[in-house]
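Yeah, one chain of the complex is gone here, protein chain that is, but the others are all in their spots.
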Amino acid sequence: MSLSVALIGATGYTGLEVARLLTQHPHAELTVATARAEAGNPIASVHPSLAGRLDLHLEELDPAEIGKRCDVAMCCLPHAASAKTVKQLVDAGVRVIDFSADFRLSSLEVYESWYDVKHPWPERVGRTVYGLPEFYADEIASADVVANPGCYPTSAILPLAPLIRAGLIRSDDIIIDSKSGVSGAGRSAKVGTLYCETNESIAAYAVGSHRHQPEIEDLVERISGRATDVLFTPHLTPMSRGILSTIYVRPAEGLAEEGRSVGSADAAIERVMQCWRDCYAGSPFVTPVDHLPATAHVAGTNYVQMAVRRNGERLVLLSAIDNLAKGASGAAIQNMNVMFGYDQKSGLG
Amino acid sequence: MSLSVALIGATGYTGLEVARLLTQHPHAELTVATARAEAGNPIASVHPSLAGRLDLHLEELDPAEIGKRCDVAMCCLPHAASAKTVKQLVDAGVRVIDFSADFRLSSLEVYESWYDVKHPWPERVGRTVYGLPEFYADEIASADVVANPGCYPTSAILPLAPLIRAGLIRSDDIIIDSKSGVSGAGRSAKVGTLYCETNESIAAYAVGSHRHQPEIEDLVERISGRATDVLFTPHLTPMSRGILSTIYVRPAEGLAEEGRSVGSADAAIERVMQCWRDCYAGSPFVTPVDHLPATAHVAGTNYVQMAVRRNGERLVLLSAIDNLAKGASGAAIQNMNVMFGYDQKSGLG
Amino acid sequence: MSLSVALIGATGYTGLEVARLLTQHPHAELTVATARAEAGNPIASVHPSLAGRLDLHLEELDPAEIGKRCDVAMCCLPHAASAKTVKQLVDAGVRVIDFSADFRLSSLEVYESWYDVKHPWPERVGRTVYGLPEFYADEIASADVVANPGCYPTSAILPLAPLIRAGLIRSDDIIIDSKSGVSGAGRSAKVGTLYCETNESIAAYAVGSHRHQPEIEDLVERISGRATDVLFTPHLTPMSRGILSTIYVRPAEGLAEEGRSVGSADAAIERVMQCWRDCYAGSPFVTPVDHLPATAHVAGTNYVQMAVRRNGERLVLLSAIDNLAKGASGAAIQNMNVMFGYDQKSGLG
Partner (left out) sequence: MSLSVALIGATGYTGLEVARLLTQHPHAELTVATARAEAGNPIASVHPSLAGRLDLHLEELDPAEIGKRCDVAMCCLPHAASAKTVKQLVDAGVRVIDFSADFRLSSLEVYESWYDVKHPWPERVGRTVYGLPEFYADEIASADVVANPGCYPTSAILPLAPLIRAGLIRSDDIIIDSKSGVSGAGRSAKVGTLYCETNESIAAYAVGSHRHQPEIEDLVERISGRATDVLFTPHLTPMSRGILSTIYVRPAEGLAEEGRSVGSADAAIERVMQCWRDCYAGSPFVTPVDHLPATAHVAGTNYVQMAVRRNGERLVLLSAIDNLAKGASGAAIQNMNVMFGYDQKSGLG
């Protein structure tokens, strides 16, 4: 029997991607999709690409009702609003995958300072598993709530965390220069994301003030056990999907030594690649590669491609993901698979 | 001494293009730019590309004041609102180039039926010159108000009108399939023109109901003196600028005959090319070409490239313009040049 | 046990799409991929998106060997070269889905005149099923060779054929204005398809001389039983994938009458929609829709969205497909499913 899935907040790009991915999932079915303004309409009226593929009408959000009809809910609401709904859903007996940032950070104080809002369910902050099955599969398997990771953090944590945990690179001098497709900015009508504003244009935004900077630091610290500082700069890139992160790091003393003593830059590079291969041996989606990854190489998939190069005394790490797939909805499906005992790759091609 | 130009409604894409073109005009200067919500701010705060290039603060619209400071106004307001302002400006002694459709059609009835609004200055309908200097340069030179043409109509009238006037093609079986860049949809925040909605996507819109259909018919009739029916379909194309019109016509009896008797399709094609060359001999921007025109070939310029091919019994006419330049703001500068006795190409490269 | 599939000519975009689709097929596996220049290299060296997803080395083409190892071959070679290989594969006992035009047309003479080449296996011309399961599922099920349809023809035949067969529209006045993404031009290095040549540009090409024009006519005639003439114009559109066809037709006498007598344009439109719904009731991918279809609505899927509007005396039919999916590789998978008794949707989401 199929898993019954609810999608809370179905009108955005992550909602569409969840719906799309579930149409091809062998063990799960989307049975409830909610949207405030559009309730009563067919989901295809909001997402014409679902016409003929998904016959479902949008509903008002009713947590108790979802409790009766669904096993799991994907919650795509804005922060703070999300935590409130997540609590209601959990109370109604539904396991939840939350796309917001509400349960990602370990510190309530950091959350409330960066998000400038009072947290509606503070007890769960710091006690909710972060939905990266590459590191937390066991906790995810038994969780009632999973905090689905941010898109940029996924692209940064996966290459960084194992290298810092293994002591191969320094954790206090990390620059992350990330380039995201425009879908990361959401589907609400804003001049800044009109076609003619973003086409043929790349620009940095939120320099020094993006909320994913503390999320990256928090998670790398939790995974590696080492205090970590990162400088993170996001860029809006003229493409719909994808994130490329170019990450500038310094080899730790040992690795730097080793490179010099072997007399070859390749020694350090090979150590990095081996660390990644070891760490992700059981992770079907994380793929260290020799070529330089491009976002097109992972578009529409849940895969992560990662590479490393040397330039002078620094190493340059590169990672590419699809921001809507592994960066959001694909990760959510992967988490759902882990929560309900399916193969991680079920429904993810 | 420089011409002093006012720009009414400066925050959209046509407004920006007017401002941009005037920065490089040898005889004209933008001295007033109005915007309701943004009055008081530098124009560069709305159009960052003007930073360091144009030092001007946006103002509230004050027709009397503009009457004192300006020789000519470019009016980029929505239809109906525009006509009202145009009247005030004319009353204040300013010559006006109106970007709206308010004075383009010859029939008040057709205007009010297609635009579903009461016309604020009905006396001037049918008595205002249509701003195509290729046909109406004399009237434009002495006009107080010029109705700047629609973007699609420009791309259709220029290839069609001389051929119909010369009796080379039938005027009752014309299909115009036009493809426009997204800037044609304006700069207001709408979901439909978000980057992720229009990127990697082409679609028809307003099939059978676009207001440029009667404008094309009206103008071709006025220029050619022959009753004209067109079927017009616009498409939203994933690019910022440009219009390509692919126009399917039938040779008139004579031309069809001739083609057959000479035993060569090329005879008809040569007749079309010659008709265009004759008609546009004195028009610096209209360029009949042998290659198939692409919108990129005219991007950022006021040029029109036109070509013709045969397929079976029909001729296929192709024309490419930049919708913001020859399709709007470039045409306005060209009209201004004609109104004030400058070379048509002044400031237009 | 999985179906064993060979991919002949794996380096292009259709080859990649076949490989990609097979990675998610529940009953089939890609076991052989051939490429002349790249033989010996991993397929991921040519298609980096397959890194970590498909562990396969490219081989030289050896029909006898493929005969031993594979049940079916997808042949993505150029025309003429393809027919020769198809024959060798059939002789080796492999069933073949041929992506070239070699077996699509019913007339050898038409083929040799439009493709300007001597056909290497003329006996099979006119005796090979055209791979549109929507019309030829029975023949496909038992075929040794299936001629996979052209991309433009698929987008035109599906909306046109049932309407002409039902006598609803005239078959002698049809204009097809099609807009294709750049992947339709293939993956070989040419200046004309460089990013900077096609970005921000739309243009017609091969006006009056495109080989898909006779293919459309041939198939519509075979399906409808009525002599058919079409005028077809393809356009290169600044997007990677997708075809939108805008098709201008005239209602047949009866339908035109009916529209007038019922006093409503909607009568004709409803008849068209009903005809499509009836014709495609058993076809999971063909979806008549009320909205205007956009290529983005079907991107990455095997679906076809079709709509109809009226403009004056003509009807405007609109259809959207993904040129690499339903227009090529998705259709091939669909054909493979029919040939081997699987559900048409297997592996196609």
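Some observations on this one:
Every chain is named by a letter (A, B and C) in the order it is written, and numbering of its residues begins at 1.
By definition in this document, a residue touches a chain if its C-beta (ideal position, glycine included) is under 8 Å from a C-beta of that chain, and two chains touch if they have at least 3 such contacts.
The structure presented is a predicted model; accordingly, all values stated were derived computationally and were not measured.
Considering the entire complex, the omitted chain makes contact with A, B, C. Although one chain is not drawn, the whole complex shows that of C:Lys68, C:Lys118, C:Lys190 or C:Arg277 it is C:Lys190 that touches it. From the options A:Lys84, A:Arg165 or A:Arg309, the residue with contact to the unseen chain in the full assembly is A:Arg309.
Which of A:Asp229, A:Glu253 or A:Asp278 touches the hidden chain is settled by the complete complex: it is A:Asp229. Contact with the chain that does not appear here is found for just one residue of A:Ala81, A:Val110, A:Ala137 or A:Ala294, A:Ala294. Where chain A meets the omitted chain, the residues involved are 175, 177, 179, 181, 197, 199-205, 207-208, 229, 231-233, 235, 237-242, 244, 246, 248, 292-297, 299, 309-312, 314, 316, 318, 320.
Counting over the whole complex, chain B has residues 23-24, 26, 48-49, 51-53, 200, 287, 289, 291, 293-294, 296-301, 303, 305, 349 touching the chain that is not drawn.
Touch with the hidden chain on the side of chain C covers residues 13, 181-183, 187-191, 193-200, 238-240.
Everything that follows uses one rule, which is that only the chains that are shown with their structure count from here on.
Averaging the CA coordinates per chain and comparing them to the mean over all protein CA atoms picks out C as nearest.
Chain centres here are Cα averages; for chain B and chain C they lie 38 Å apart. Distance from the chain A centre to the chain B centre is 46 Å, each centre being the mean of its Cα atoms. Multi-chain contact residues of chain B (touching two or more other chains): 181, 197, 199-200, 238-240.
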